[in-house]
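The complex appears here without one of its protein chains, the remainder shown in place.
Each chain carries a letter (A and B) given by its place in the written order, and its residues are counted from 1.
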Amino acid sequence: MIKFNVTDRYDISAGRSFMTNLLSLVAGLFMIGLVFLFLGVNPFYALFKIFSGSFGSFYGFKETLTKAIPLILIGSGLTLAFRAKFWNIGAEGQLLMGAIFAAWISLFLGDHLPSYIMVPLMFLAGFTGGALWGIIPAILKIRFSINEVISTLMLNYICADFLTMLIVGPWKGSTRFGFPGTDNFPDSAILGLISGSRIHYATFILSILCAVILCIVIYKTRFGYEARVVGENPDAGRYAGIDFLKTTLILMIISGGLAGLAGVGEVAGIHHYLGYPAAVSSGYGFTAIIVAWLAKLNPLLTLVSGIFFAGILVGGDAVQISLGLPAATVGIVNGILLICLIMGDYFLKNKITLTIAKP
Amino acid sequence: MEDMIVSTLERAMVAGTPLLLATTGEVICERSGILNLGVEGVMAMGAVVAFIVTMTTGNPWLGVLCAVGVGMAISILHAFTSISLQANQVVSGLALTMLGLGISGMMGKPYVGKPLLVKMEDLTLPFLSDIPYLGKILFAQSPFFYLAILLALAAWFLLEKTRLGIQIRSTGENPKATETQGIPVTRIKYLCVLIGGGFSALAGAHLSISYSKSWIEGMTAGRGWIAIALTIFALWNPGRAIGAAFLFGFVFVVQYLLQPLGISPNFLSMLPYIATLIILLFISFKDPRRLSAPAMLGEPYKRGER
Partner (left out) sequence: MRGISKSFHGIPANQDISFSIESGEILGLLGENGAGKTTLMNILYGLYQPDAGEIRINDAPVRIHNPLESIALGIGMVHQHFMLIQNHSVLENIALSHKDTPFFFPTVKIREKIENFSASFDFNIDLTKKVWQLSAGEQQRVEIIKALLNGADLLILDEPTSVLTPQEIKELISILKEMKAKGHMVIFISHKLDEIMDICDRVLVLQKGKIAGSALTRDTDKISLARMMVGRDVVFNIQREKIVRGNQILSVEHLNVMGDKGLPVLKDISFEIFENEIFGVAGVSGNGQRELAEAVTGIRKAESGKIRINDRDITNTSPRHIYDQGVSHVPEERIRFGIAPGLFLYDNAILKQHHLKKFSKRYFLKYKDVKDHAKNLMDDFNVSAHSIHSQIRNLSGGNIQKLILGREISEKPQLLVASHPTYGLDIGATEFMRNHLLKLRKTGSAVLLFSEDLEEIFELCDRIAVIFDGEFMAILDSGDSRLNDIGLMMAGSKRI
């Protein structure tokens, strides 16, 4: 009789961790392949197309980096929040709020100020917008014990409606292709691009900087230590005299603010106007959750996982057009990969041995 | 004027139905200690499956049955990762939502915008439906409505007045103590997650074959999340969920009442989500120490041997 013995694994080395993650991803890709098969598409062809679309060509790679930037920005902020077990599912709304604030600055001040003032101002505004939207669920949780998953999600919907309200109402500008939006941003408010691509300098550098800075914050600062203790054991945190309100507020300012920065990048770097929520962000706030999780909540690793997922998004776009798959496929990919990661985590934390026992 | 009130209340009942179904399911699930954030995704799956099956076979009840089956099947994923793998229940539930929304979007693509030709007939109860005002509101509704209320009452009865109910509630409060008395805690948790999934799918089925008789991606519009908030509002009691869900149905419907007053429709569509936050605020004043929640909700349980 074969018996499964599950025991705690005490020593988790970085190497094992990496291998397990890799295997989980491979397993995930395998499942995705099955999905393609089910859809009547050759899985190898589809997967190949995805990766060649995003990493195979220079153009593809540039697109991948473009999409990676918001994922890294948001993802690194999420690693901090998640480490403190603050489940910020509202990055999407925080991103939009950042975009709104940036649009406000650029539309109403852009004509009067030169770009070297406009651009930093926009980023400041975007950060503030995202941070404000992030503070709300922080206060709701600490003062009113309201579960942050629900509050951040509700704020997503509220912000999306708010944005739509603005662009069909007071901020309505010229119409483009039948969808409403604001006017184009004035030149001074448009982010400079690395030539030949859609990668905007400012956010590119920002994203790398933020990943590094956040890594330092988490591991080397007192605040980072306190956030980690709060996430590990809130009771011990209270015993240790940690101020929950202050810690939660700061981490949500950071997480929300970073999402806001991503919003600025999208709106001032790529689209150059403020449109429907779906036009501004293609679900970055949610994909970033997986990016953070894949990075094992280490902000430096979001650089890697962010590029990987951006690759899937870009490749997914390419495949969608050429193979006629619906846009919802991305959700399936994300879901499958996340589940495989969770399962992989289990094998990482537990040692499974088989024993053959006499009945 | 009266007609407007009556028709608003009638529509509030309709709008509250999916909320009640999903909330009842989530209450049962959470009472066993498992937090299921996948409701939104499962609801979408239920909606799409019900729609497709109904459209292809012409039989709405078959559609409902298939939806429930699929809902339960896909919930097994979350059950497995949360119970057997003791993974983080928040992340697992989110994965389920992503998967559910994704798969349903994909399956539903060819059916977007196609109207459902087969209708699920409203059930008009004789005599009762002739009562002025109340008759139209309460007794001439879609079968889902009656089903939702009956199921909620049945759930309440199950939890409070049966042996299984005690076992479920004890599992959520203290799985270790419950297991020591020989009760199969793992099996109960699986059962409750699956039941919850079935209910969420049922809610989705209502949306696509009774409420709007069509399919479009994103039609769940956050109702799954609202249901999760409503479980808290209902203090994990299916009886209270009835009141909570229809109160919310009213909030959904009041948008249309207020529209002619010139208020921005976008602001009005925010109302349900703002209302969710407000009721959660309200609850935090009433029950600040969260004494009503199952004590071990969301905590992974490692069974048996050290």
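Following the convention adopted for this analysis, a contact is a pair of C-beta atoms (placed from the backbone, for glycine too) under 8 Å apart; a residue touches a chain by one contact, two chains touch by 3 or more.
Since the model is a prediction, treat every value here as computed from it, not as a measurement.
Considering the whole complex, the residue from B:Lys114, B:Lys176 or B:Lys286 that touches the absent chain is B:Lys176. Considering A:Val26, A:Ile205 or A:Ala240, the position touching the chain not shown turns out to be A:Ala240 (whole complex). In the full complex, the hidden chain is touched by chain B at residues 161-164, 166-167, 169-170, 173-174, 176-178, 180-183, 289, 291, 295, 304-306.
Touching the omitted chain from chain A are residues 7, 10, 220-223, 225-226, 228-229, 232-233, 235-241, 243.
One rule holds in what follows: only the chains that are shown with their structure count from here on.
Centre to centre, using the average C-alpha position, chain A and chain B are separated by 28 Å. Per the touch definition, chain A reaches chain B in the complex via residues 39, 87, 89, 140, 144-147, 149-151, 153-155, 157-158, 161-162, 164-165, 168-169, 286, 289, 293, 325-336, 338-339, 342-343, 345-346. Every residue of chain B that touches chain A in the complex is listed here, in rising order: 37, 41, 77, 81, 85-88, 90-92, 94-106, 109, 217, 222, 225, 228-229, 232, 264, 266-267, 269-270, 273-274, 276-277, 280-281, 284-285, 288, 290.
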